[in-house]
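Missing here is one protein chain; the remaining ones are kept as they sit in the complex.
Think of it as A and B in the order they're written, each chain with its own count starting at 1.
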Amino acid sequence: MKVKCYIQGIAAITPQHTFEGDIFAQPLESCSSNLLSVREPDYKAYIPANSLRRMSRMLKMGLTTAIKCLQDSGLGAPGAIVTGTGKGSLQDTERFLKDIRQYNERALNPTPFIQSTYNAVNGMIAVQQQCTTYNNTFVHRGFSFEHALLDSMLLLQEGTPHTLTGAFDEMTEEHCYIKSRIGMWKTEKVNSAQLYEHPSPGTIAGEGAVFFALSARATAQSYARIAGLQLFYKPQPGFLAAALPAFLQQQGLSPRDIDLVLTGRNADSNYAHFYQQLEAPLPGACQLPFKHLCGEYETAGAFATWLAAHILKAQQAPRQWFPMVPAFPERVERILLYNHFFGEQHVLMLLERAGAHGG
Amino acid sequence: MEELKKQLKAQIIEALNLQDIKPEDIEDNAPLFGEGLGLDSIDSLELMVLLERHYQIRVEDPREGRKILQSVQSMAEFIQSKQPA
């Protein structure tokens, strides 16, 4: 796609201290329960009490992140609101299922049903921002955020001045248990900070809400440019060997132009072979794994995009989060992101420093 | 009746998760919707659930609901009218 897509604003509620303050000074948070839960801010600063009283956790997280992102961007109401979520408001879905059973289908409170709707967060942001234009929600596992991004890039190409583009997912104990029954998580408890030292079947669960304000025009405030995005559905095991060089070539780049690789590596031995293929086409490139920070979930790619944007803007990484990485590059012009969700939805994304490349 | 209204106020606060409001803050005849407590149509559905769960009274028609749910007073009167004398 020809359109230039700049990240103009950003906000994230994640298992790390990402919502407020200087992320380069925040300690690495870890857990030993195989479930990295988000650090929730005080929502009252963002949402009036009368609105908060009915909202479930996912809605508060999503709406607050969206509001903070728009504040950060300095842009007005967005020209479109596009989001991705794998599971929507899981707590509401669980609650309504239980209410149906507990009350034998009678006298049911409609709120969990309304909020379990996957586009509930979008609707709420639209009301809050009085945004009457395009509004869409993608719900496709490891492609949820990425299609929200692709849709946003189409919108920028079509002339929408800026979009609010985000992703959110939550994990509950109950759902964690359900997914454990098909082997998604490690059976042994692992400290998330030492995740990569424990290759075995399964990984650790996570969650988060991340929003971006995207624009076709760069300003001094731009974090980064999203320069390329390619999605692969259930590719062959060895696909990266050809797909990665082809992806770079499309952007007129060679492997040497990549300063940093963000990899979705998650110590899941079932799918580790995909990540191992990154070495050959990108010899010697500095690799930053990120799943020990956010855990594995459908829209973890949004967390990685958030991280990449910060690194490109600040020209430094929050090193304290990466004790396992011995050396960081001096300058970071381009970051390649490779992530997949349990081997099915694979994503290659290229992010560039804003303004550095004639944009 | 007074006891019923007091109980109703506490139940409303709990059901709707009203913040920083005590039963004595709600006047018997103050409108619950719009100006008053700032409740909306979803709250009205939740109040109908309250009537059903606590008082076993089912309001079928949302239009009828609007009249019943005008105030704590109107709710209490409705409940009393439905209860065996």
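The criterion applied here is as follows: contacts are C-beta pairs under 8 Å (C-beta built on N, C-alpha and C of every residue); 3 or more make two chains touch, one makes a residue touch a chain.
Here, contacts and distances are computed from a predicted model.
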Missing chain's UniProt protein name, "Cell shape-determining protein MreC", "Cytochrome d ubiquinol oxidase subunit II", "3-oxoacyl-[acyl-carrier-protein] synthase-1" or "Glycerol-3-phosphate dehydrogenase subunit B"?
"3-oxoacyl-[acyl-carrier-protein] synthase-1"
Just to verify: which one of A:49, A:127, A:246 or A:324 makes contact with the chain not shown?
A:127
From the listed residues A:30, A:50 or A:119, report the one that touches the chain absent from this view.
A:119
Looking beyond the chains shown, say which of A:50, A:157, A:251 or A:277 touches the absent one.
A:157
Considering the whole complex rather than only what is displayed, give the residues of chain A touching the chain that is not shown.
1, 81, 86-88, 96-97, 100-101, 104-106, 108-110, 113-120, 122-124, 126-127, 129-141, 143-144, 147, 150-151, 154, 157-158, 174, 177-179, 181-182, 231, 233-234, 344
Positions on chain B contacted by the hidden chain, ascending
40-42, 45, 48-49, 60-63, 65
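Basically, only the chains that are shown with their structure count from here on.
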Intercentroid distance (Cα basis), chain B paired with chain A, Å:
42
List the residues on chain B that touch chain A in their complex, please.
16-20, 38, 42, 45-46, 49, 52-53, 58
Note which residues of chain A are touching chain B in the complex, please.
49-50, 52-54, 103, 106-111, 114
